[in-house]
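A single protein chain has been removed from this complex, and every other one stays in its place.
Here is chain A:
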Amino acid sequence: MTPEKRADYWRANLRLLAVLLTIWFVVSYGFGIILVEPLNAISLGGYKLGFWFAQQGSIYTFVVLIFVYAANMNRLDKKFDVGEE
């Protein structure tokens, strides 16, 4: 494996991390803490939206993020041919 290919694989990985960690930050710290008050003006069923993100929504998003990460990394492993046999 060439050093360039290695570097490309790592860059693609870091790009994926940047996207996923941005979402991770926005749903928890963003919607759940910083923007909680304005979001609470909106309701989701019987929930205030900001409260929902802090106690429910962020957790669901975290689960999805990890599976999206795993699926995308598997795809990258194949594309760059660095996966386990």
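Here is the rule we use: a residue touches a chain if its C-beta (ideal position, glycine included) is under 8 Å from a C-beta of that chain, and two chains touch if they have at least 3 such contacts; residues count from 1.
Note that in this section contacts and distances are computed from a predicted model.
Undergrad: From the names "2Fe-2S ferredoxin", "Imelysin", "Cation/acetate symporter" or "Manganese ABC transporter ATP-binding protein", which one matches the UniProt record for the unseen chain?
TA: When "2Fe-2S ferredoxin", "Imelysin", "Cation/acetate symporter" or "Manganese ABC transporter ATP-binding protein" are compared with UniProt, the left-out chain turns out to be "Cation/acetate symporter".
Undergrad: Contacts of chain A with the missing chain: which residues?
TA: Listed in rising order, the touching residues are 1, 6, 9-10, 13, 17, 20-21, 24, 28-29, 32-34, 36-37, 40, 44-48, 51-52, 54-56, 58-60, 62-63, 65-67, 69-70, 73-74, 77, 82-84.
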